[in-house]
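One protein chain is absent from this view; the other protein chains keep their places.
Right after this comes chain A.
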Amino acid sequence: MRGPLASLTADDRARLRRRMRTPVLTFLALLSLLAVNVTLGATLPFAHVWALEIAVVGVMVALILLVSMEVRKEPPLIRLFSGLGFFWVCIMVGMTLTDYLAR
């Protein structure tokens, strides 16, 4: 087994930085977006703030899917599979809410 951080060569450190860059940046982006939503939820600065909150959540979900779950790097069949799942959810949510909101 290799030690986690001790006695790393310069090459190892460079490799570690390269590998960890995306997860750390994603982590910071998710925390920032959560901070926006928590601030909006705690202060309720304007009417219909829910629309902005849902938009922020949409960005967070896209980040997790595309970057953390690496869908953008997957072969086309897996991209199609994961995309179809969310497509069906959009149909279900969209058609149901259309009904309730149009009543």
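Please note the rule applied: contacts are C-beta pairs under 8 Å (C-beta built on N, C-alpha and C of every residue); 3 or more make two chains touch, one makes a residue touch a chain; residues count from 1.
Keep this in mind: contacts and distances are computed from a predicted model.
The listed choices are "Cysteine desulfurase", "ABC transporter permease", "Tricarboxylic transport membrane protein" or "Cytochrome c oxidase subunit 3"; the UniProt protein name belonging to the chain that is not shown reads "Cytochrome c oxidase subunit 3".
The chain not shown here touches chain A at positions 1-5, 15-16, 18-20, 22-24, 26-27, 30-31, 34, 37-38, 40-42, 44, 47, 49-50, 53-54, 56-57, 60-61, 64-65, 68-70, 73-75, 77-78, 81-82, 84-86, 88-89, 92-93, 96-97, 100-101.
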